[in-house]
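Structure below; questions to follow.
Note that one protein chain of the assembly has been removed; the remaining protein chains are unaltered in position.
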Amino acid sequence: MADQRIPFATHAETTVLGADEIVLNMGPQHPSTHGVLRVKLRLDGEKVIGSECVIGYLHRGVEKIAEHRTYTQFAPYVDRMDYVAAVSNGLGYCEAVEKLLGAEAPLRARVIRTILTELQRIASHLFWLGTHALDIGALTPLFYCLREREEILKIFEKYCGARLTTHAFRIGGLQYEAYDELEKDVERFCTPFDKRVDEYESLLTGNRIWVGRTKGIGILTAKEAIDYAASGPVLRASGVKWDIRKAMPYAAYDLYKFEIPTGKNGDTFDRYIVRMEEMRQSRLICLQAIENIPAGPIMGKVGKVLKPPPGEVYHSIEAPKGELGYYIVSDGTTQPYRVRIRPPSLINLEAFDKMIRGHLVADVVAIIGTLDIVLGEVDR
Amino acid sequence: MQALINFVISIWVPLVCALVIVAVLPLAAGYIVLMERKVMADMQARLGPMRVGPHGLLQPIADAVKLLLKEDIIPEEADKGIFWIAPLISVTAGMLAMSALAIGPWFQVADLNIGLLFVVGIGALGIFGIVLGGWSSNSHYSLLGALRSAAQLVSYETAAGMAIVGALLLAGTLSIREIIEAQEDYRVWFVFASPVGFFIYVVASIAETNRAPFDLPEAESELVAGYMTEYSGFRWALYFLAEYTNMVVVASIATTLFLGGWLRPFAGSRAFDFLDYLPSVMMLGVAGYCFYRAPKQPVKIQQMVLAAVGASFILVAGILAAPLLAPAGSMLASAKAGLHGAFWFLLKVVLYLYLFMWLRFTFPRYRFDQLMRLGWQFLIPLSIVNVMGIGLALVLHRQLGWSHWTAFPLTTILTLAVAGMLGSAGAKKDKEHAIVGEEA
Partner (left out) sequence: MLDQIVFYFFAALAVISALLVVTRRNVVQSAIFLITALLATAGIFLQLHAEFLFIVQVILYAGGIMVLFVFVIMLINLDVSIHQVQFNRQWWLGLLLALVLGAQLILAVALGRSGLPLGEPAPATALEPSTQLVGRVLFNEYMLPFEIASILLLVAMIGAVVMAKKKV
């Protein structure tokens, strides 16, 4: 990969590159870059021969802020990173701090956490599907996906009062008890959901135009995916069967039976199939979980003031976007010394240059969509 | 003096028709936009415009007023003359094409004996509106988007033209009126005689009007500015109007050539004469729906508007039923052809437009190279084979005396077989290119 870091030409140097090459800027404000992502493309006519992603437009200094907040105070901040899947962010952080404290959330809390996280995974994938299809030109799946997602957001609102930035979990367990109709609501959502996913597949999977726009686009082989440290559906679609929920189970995942979908070719179509199947598997986990939510306390034995012993911990979870990791260094005070967040979107985005080379400009939107990035996570 | 009066009489019908086209077509295009928004909403499990007027019925008027009142922005470096004239060329081409088409046996500006060719030719002139619009925007990307759109139009024009030739062979004439009369004589609409031709024309006409799934030049305004970007306010409205007028034009061509124009289904046989009451019944049904929804509107004025709309539909139903109920031979009875013809024609055009909208909201977009490949490597060979097939069928029917119930289905099957071979050959080639996803 000797040519990976070609110094990127600015506009003034365009003539040096040769008569046919132009630099195209997909600016930070763009309907299809899912946030404020700037992509500089070097084009030979219609073909992309080089690219550079410029990020940082949504950088809010979250990791620096963490050094000046207590552990409990920092918990709402993590929701704002991957704002499409806030519950997962909260889960990763709370479990990381619990690991640091040496505490464990009680089983009931872990089960409810699992249910909410899997619902959030479905919601995140639904949003991804709607916007990805919209970028490629299918105008209708977006509305169907948002209709389903609305049900999940209603459940979240009933549970913790918020739809998007939920702050659902607390360090040591949960603050709110599961409300009375939680099981009924989840069941009412999950039961017809399989047919809904079939509905989306009927619109897209067999469609010649969809297949033509996604098959063979943005191929990432298994070796390349591992080399780029890709994770989540991006990694699994390339054929690598690695899911943290199975490899290093957390919350209550070891209690339930589910499959890990993997792809074959690592192209956009495979990533689409993997995420669709993941939605179905999440539904199965939810159905298994609500059958038997154990009774018990929802908050573990952590004190009111959290002062973890000095040390460090790295804890990662399988967020909808990939491996979301928290590396927390504690110096014994109530505020962490350092919180480093491993953003799956950013690390998956590194593979963008490899995936886009040789494709046409019209494929750029498809590939950005298939990586499923959220700029809040990329920039933090 | 007498010569002048004769002259005026001879041109008053075309004049009135032309005035109706110029005055009513923009309003109709506005309501087609409303129809599209409502159909889009229906397919996306939502309601669409509901506020402005009952069920959004006054939305086009609100949009038109807004666009007229917007500030007229012209880019600094743009060529002002060309910037001004480009949308006008598009709109003029659309309306001129509409003028050669007949909405009913009574409504046609001029029945040219090269009518069909005229419409196709004027459509070709509409390309200039796009190209000049992209050029005058003085933006590199705008120009490329416009040229790409024009390239797409030119490519699919060939396929559309060949599909038209197929139907032309069946009709034997280029005049619009005589084509429909030929369908009346044959007792069968040409869509049944040449279904492959109809299919080709549907696909080509979607590409001609830059509609999804072939709207990459337009939707690429996400990535590269399309030709309409620098236009705002009423100039943009003119482009939009031109696009919807083009849609009506291609729908009218398809209706004329393939769907029997202003003919009632089963126009020839008397057994189906009860279908003559269908227009009035449909209008009464719509009126009934309006009256049913009227009390449910939230605001009193909307209730009144919807009730007025319902009343006007009842009036239309009455007008359509009058020639049927009048004594035969009277002047009122002879109005049947004109009124009912116009109704059936417009119904078919609306159904064709609904098909356009249905396809738009179901399919994703083709990438530009895939689009061009589809046009050049699939549609054009298929349309050539279609022409040969129809020629073969006509030879079998006329020279060898085969009945047209055997000749035409046989050649249709042959054409489809060739299409299948072409398609599989293309798909095999696609697999070779699949990894890179583009043609080297």
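By written order: A and B. Residues from 1 in each chain.
Heads up, the rule we're going with is that contacts are C-beta pairs under 8 Å (C-beta built on N, C-alpha and C of every residue); 3 or more make two chains touch, one makes a residue touch a chain.
Here the structure is a predicted model, which means the values were calculated and not measured.
Taking every chain of the complex into account, the absent chain touches B.
Looking at B:Leu15, B:Ala45 or B:Val154, the residue that reaches the missing chain in the full complex is B:Val154.
Among B:Met95, B:Val109 or B:Ile122, only B:Ile122 touches the chain left out of the display.
Screening B:Ile21, B:Leu174, B:Val191 or B:Cys290 for touch with the missing chain picks out B:Leu174. The chain that is not drawn here is touched, among residues B:Asp63, B:Asp79 or B:Glu181, by B:Asp79. Seen across the whole complex, the unshown chain contacts chain B at 7, 79, 81-82, 85, 112-114, 117-118, 120-122, 124-125, 127-128, 131-132, 134-135, 143, 147, 150, 154, 174-175, 440.
Operating definition for what follows: only the chains that are shown with their structure count from here on.
Rounded to whole angstrom, the centroid-to-centroid distance between chain A and chain B, based on C-alpha atoms, equals 44 Å.
Per the touch definition, chain B reaches chain A in the complex via residues 40, 43-46, 212-213, 215-216, 219-220, 222-224, 360-370, 430, 434-438. Remark: chain A residues 24, 26, 30-32, 46-47, 133, 135-140, 142-144, 147, 203-204, 207, 209-210, 212-213, 215-217, 219, 358-365 touch chain B in the complex.
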